[in-house]
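Removed: one protein chain of the complex. Kept in place: all other protein chains.
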Amino acid sequence: MVRRVLSPRRRKAGLPPGTPVHIGEAGGPVRLTVYEYDEHRSTERVLDDPAECGTLRRDSGVVWINVDGVHDVETVTTVCEAFGVHPLVQEDIVNTDQRPKAEEYDGYLYAVVKMVSQSGEALAISVEQLSLIVMDRLVISFQQRPGDVFDALRSRIRTGKGRVRREGADYLAYCMLDAIVDHYFLLLEAIEGRIDPLEAAVLADPEPEAMVTIQALKRELLFLRRSLWPMREMIYRLSREGASVVSESTRFFLRDLYDHVIHIIEILETFQEIVAGTMDIYLSSVSNRMNSIMKVLTIIATIFIPLTFIVGVYGMNFVFMPELEWRWGYPAILGVMALVALLMLRFFRRKKWL
Amino acid sequence: MVRRVLSPRRRKAGLPPGTPVHIGEAGGPVRLTVYEYDEHRSTERVLDDPAECGTLRRDSGVVWINVDGVHDVETVTTVCEAFGVHPLVQEDIVNTDQRPKAEEYDGYLYAVVKMVSQSGEALAISVEQLSLIVMDRLVISFQQRPGDVFDALRSRIRTGKGRVRREGADYLAYCMLDAIVDHYFLLLEAIEGRIDPLEAAVLADPEPEAMVTIQALKRELLFLRRSLWPMREMIYRLSREGASVVSESTRFFLRDLYDHVIHIIEILETFQEIVAGTMDIYLSSVSNRMNSIMKVLTIIATIFIPLTFIVGVYGMNFVFMPELEWRWGYPAILGVMALVALLMLRFFRRKKWL
Amino acid sequence: MVRRVLSPRRRKAGLPPGTPVHIGEAGGPVRLTVYEYDEHRSTERVLDDPAECGTLRRDSGVVWINVDGVHDVETVTTVCEAFGVHPLVQEDIVNTDQRPKAEEYDGYLYAVVKMVSQSGEALAISVEQLSLIVMDRLVISFQQRPGDVFDALRSRIRTGKGRVRREGADYLAYCMLDAIVDHYFLLLEAIEGRIDPLEAAVLADPEPEAMVTIQALKRELLFLRRSLWPMREMIYRLSREGASVVSESTRFFLRDLYDHVIHIIEILETFQEIVAGTMDIYLSSVSNRMNSIMKVLTIIATIFIPLTFIVGVYGMNFVFMPELEWRWGYPAILGVMALVALLMLRFFRRKKWL
Amino acid sequence: MVRRVLSPRRRKAGLPPGTPVHIGEAGGPVRLTVYEYDEHRSTERVLDDPAECGTLRRDSGVVWINVDGVHDVETVTTVCEAFGVHPLVQEDIVNTDQRPKAEEYDGYLYAVVKMVSQSGEALAISVEQLSLIVMDRLVISFQQRPGDVFDALRSRIRTGKGRVRREGADYLAYCMLDAIVDHYFLLLEAIEGRIDPLEAAVLADPEPEAMVTIQALKRELLFLRRSLWPMREMIYRLSREGASVVSESTRFFLRDLYDHVIHIIEILETFQEIVAGTMDIYLSSVSNRMNSIMKVLTIIATIFIPLTFIVGVYGMNFVFMPELEWRWGYPAILGVMALVALLMLRFFRRKKWL
Partner (left out) sequence: MVRRVLSPRRRKAGLPPGTPVHIGEAGGPVRLTVYEYDEHRSTERVLDDPAECGTLRRDSGVVWINVDGVHDVETVTTVCEAFGVHPLVQEDIVNTDQRPKAEEYDGYLYAVVKMVSQSGEALAISVEQLSLIVMDRLVISFQQRPGDVFDALRSRIRTGKGRVRREGADYLAYCMLDAIVDHYFLLLEAIEGRIDPLEAAVLADPEPEAMVTIQALKRELLFLRRSLWPMREMIYRLSREGASVVSESTRFFLRDLYDHVIHIIEILETFQEIVAGTMDIYLSSVSNRMNSIMKVLTIIATIFIPLTFIVGVYGMNFVFMPELEWRWGYPAILGVMALVALLMLRFFRRKKWL
């Protein structure tokens, strides 16, 4: 999941500030989808030419333009220019290595967040940067790849369920943030599902690989926290100070969302402590195993070393060794050795090594 | 106690914000109890139909409606609608994975806290979410399961002991919070009762299981702290800034309650440090035990290895080995070996290994 | 010293807020002493009946009532009622498990602090809770047991040394706090006297008991810090914001006292770091000792194991082993073994194991 | 890279405050370059005499004076005096062991930052202090050595690309800071390129040198953080409170720059956590290797020690040992020993040591 902390930006260095240069991996096919809805109806269509954006009318209802594939710098700039978006914002949209933030510009709000989703098998987590431009009656969203966490939202727009069709562009943007935050919850559940067996595993059988798994988990949690903290700050600011395009009633919902983000962060921190605890258990398991190996070695060695000495004594070739000629010498010495072994075992038992 | 940090909320993702969906384990039977009291009298009864709530009159005295079983979403919404409670609050009530908080709405205060109690055997601790709606002359409380920490409070209402019957709904809510905080104290006592023997145990006999116990304790303390910190913040805000439904005299009591919560948190933090110290003792005990095993091995091996070498020498079959034919060769060599062993022992004693 | 972090309060749970219930160990005999003084004279006497308090006149000079034994709830409430002290304060006085704090009430100030003193042998430290009620010309102090840190203060009152007889009740209270803080310094000296030899001890001979001593020291320092931090906060508030019963000139002295408390806390934190460092030294000593044991084992084993093999070779009973019949075979093989041993020793010396 | 934390300043101690004394290593040749540009043209030339600075006219466009080699105190003071720069600033310019900061003086702004760049081979990182004096239409920059991170900026000035030629001196200073911050990104990439293989390396083969590499990385990250934190603070202040020479539009760009610095710091902190994790993996790898060595030793020793005992028994020279004369005694005892070895192996397999 978290392969690199930093996307290479060597191509970028030296260019004048405000030049849009794509940073990050190239996404899938580029696609522009437009949703137009008001309380009574809702349409959606795919635009072939980004320049058509300029012709969209938004006299009633809300227009949502979704752009997949920010690696296509030209499409992004064409859409942005159609609505007079600032060059610095365009630069930020195509740079997928952004820190979540929200900035108010003249007449619109620019927000960038990290969207996490689980695809296919349970463990494949994909992270995607979502840029939002919220204007009066208009939301433009920019994604890296097709596929997102808004399917339920889209179906609510189509069917008119919930209040999204009755509210403005700011409520739509809130719904998108809410869906993103909900997916963090789902991701946390998946992570908890990986932490739980880990503890039992390291206790039973402390494999060296566990350390790598633990470190990987730590990094993922670190990454999640790193994208959630600025999101928390950003939602806090939007919900308290607001912005011109955010209505009072939406701020109310944002406050609720803020509580969710705080909750997620607290759970993340709990996970971090649990993972740290798992590492302690792992290290202690390794050392306990070492301990028990040492005990077996010590017990066997300390029992047999004296016995081997004794048999060595009677293997000496001295001419005058009276015991060797005794009739019961051999059984007697076997008995002595058995006795020594028993005394040893009692000593170990008293030391609680057995 | 703390089985899962997170309740599954997969069913929830994708629904419009404000939709009440139960999150958490299903509780016991659903039950609505109504207490009506003023300075002179007090009645209590069970409502069969939640819709009856709307008919409750509160012209004199205070009405306390207690709802057991928030998993019954319909009952919760019926009661809430009867008093015009906001949909977002309804959503929060049925979500038992909430962070403690207090929010003021138009004409009422909504608070959610975590209630801990000990049932049956000493160690079975149950955590339950309590939602409170405080209006003028009315308190509605929502619990997950029947059984709570308010028995003493109820008996004070019945008997008129204390000042609860003379005060308003805000004082009743304060009394509930006070009872909850008192039970945190009792829980801390139980936890201290588990920490104390642990230290002695790990010192005497460092079993690998101790590590698991220590980690479990750490998690419990972490969990408690996680539910107390927001409670502290919430009580602080209520006691300083207040809310429209909280009277000046009750804020005075809340300040006292705030001191208690601070005290509990400090004790929790002390416990966390003690548990961390216990882990250090455990790790050090394990390593000391290892040390003492190594010492025994080393002493026995270093005494017998040279002796075994000596007896090996006289077990060689060389034709010309004059010592073998000496009359006192055998006793002499036994004496030499005894001497070597004694010198070894002295060496060890000087090294303080014995 | 710090046996339990928490005093049992099971008896308390469920009672209405404001009910005075003794929490903590029962102290010694109950005793009421009254000191009356002004610039010109000073008297002291023991009251047999707490109700006499109500008859004390304080038209000139200052009255100081000292109550030993807060476990006698009746005496405490009688004295408090005589001066109109709030029930919540009475509850706090008899609860000896309080967090240090200061609260202003109508016409008086209530402060509670932890008083430490050393009795008998150097190491026996006793902790006691002191509650102070400061009114105009009156100080009431409540202690758990007879015996305190105010002997020097009492003698200054008797002899008129210093400015205490010329100042009001607030200065008397300040003098009491000052004496308590001075005793913290003395206690820190005693603790430093225990830390210093510990470091040398763990370095020379890392006994497992050292770990327990270190943990005990950590707990004591933790406990002291836990009672000093709120005291710091409380003195800070009194010295900056003041209170109606605290005169401007006394606030000046309180600021000086505040510096002392800060200083004590910094020393405490230094001690905490030193104790943590001592634990590191201890662990490292243990591991060094292990290391040196391993070295001895390895050296002896690696020297004798090959030699034992060689003697084993010539102990074989093959019929055709020409060396056995050589005239100088035995001395030659002894020489070879001596050479092997010397080469081994050189190898160890080069590895710096010797 | 980070050879010494502190530059020697023994020569400095004792001199009156405000005396410019060079602190740090001597740089390369001293060189004064002047760039003059406005929207329409741009010239650059090398000044041979620093006194010529006083004759520079800046009625239209911007003048940028770049001084290489701050170890030449005379050149620095001559340039500074020509523009009335305060002696304390002169002292700071020649002291290359400064903490990044920005200070507003009467009519100009003084800023000092640390500039990192990579020269020649990938790992050779050089750190240089850059002092900036920003006045109306004038920027003076002081560097330790020739060679910097502004080549792209200079080429933008020459070619007129971007908006730098259209803006004032404050925008030029911003561009310089922006270039410096961009190079921190490049440096972080290089560091990530060193961290990534490290983790795999310590896992596969935990060499003691890894610890040194890890500590060196930790120091570099520490050093970078130490120069970035005050830079963050400085850019924050400039972008929010501004300064008289910083125009409103440039503050807007500074806010963007501030986001970049925050992002860099977060990445740095992530790196610090990853490096700490790598150290944990290293320590755990070392201990696992120890573990596996112990296992081999134990298995071989515990298998052969009992067998050696058995062969010793039949090497004893007792006259009466019936087994020795049995026809199948030898093969029988070989069989017994094979059985013992097999049982041992089964025991180890059950213990999961094999």
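Each chain carries a letter (A, B, C and D) given by its place in the written order, and its residues are counted from 1.
Here is the rule we go by: a contact is a pair of C-beta atoms (placed from the backbone, for glycine too) under 8 Å apart; a residue touches a chain by one contact, two chains touch by 3 or more.
Since this is a predicted model, take the numbers as computed values, not measurements.
Every visible chain touched by the undisplayed chain in the complete complex is listed here: C, D. Per the touch definition above, the residue from D:R41, D:R166 or D:R219 contacting the chain not shown is D:R219. The chain omitted from view is touched by exactly one of D:V34, D:L56, D:L88 or D:A152, namely D:L88. The omitted chain makes contact with just one of the residues C:E192, C:D205 or C:E241: C:E192.
Listed here are the chain C residues that touch the chain not shown: 151-153, 156, 161-164, 174-175, 178-179, 182-183, 185-186, 188-189, 192, 199, 203, 252-253, 256, 259, 262-263, 266-267, 270-271, 273-274, 277-278, 280-281, 284-285, 287-288, 290-291, 294-295, 297-298, 301-302, 305-306, 308-309, 312-313, 315-321, 351-353. Interface residues of chain D facing the missing partner chain: 4-6, 8-10, 12-19, 88, 97-99, 101, 205, 208, 211-212, 215, 218-219, 222-223, 226, 279, 282-283, 286-287, 289-290, 293-294, 296-297, 300-301, 304-305, 307-308, 311-312, 314-317, 321, 323-330, 333-334.
What we mean here is this: only the chains that are shown with their structure count from here on.
Because chain A and chain B share one sequence, their contact can be compared position by position; here under half of the interface residue numbers appear on both sides.
With angles rounded to a multiple of 5, the C-alpha fit of chain B against chain D returns 145 degrees of rotation. Distance from the chain A centre to the chain B centre is 27 Å, each centre being the mean of its Cα atoms.
Multi-chain contact residues of chain A (touching two or more other chains) are listed as 287, 290, 294, 297, 301, 305, 308, 312, 315-317, 321. Chain-to-chain contact here is organised linearly: an open path runs through the chains from one end to the other.
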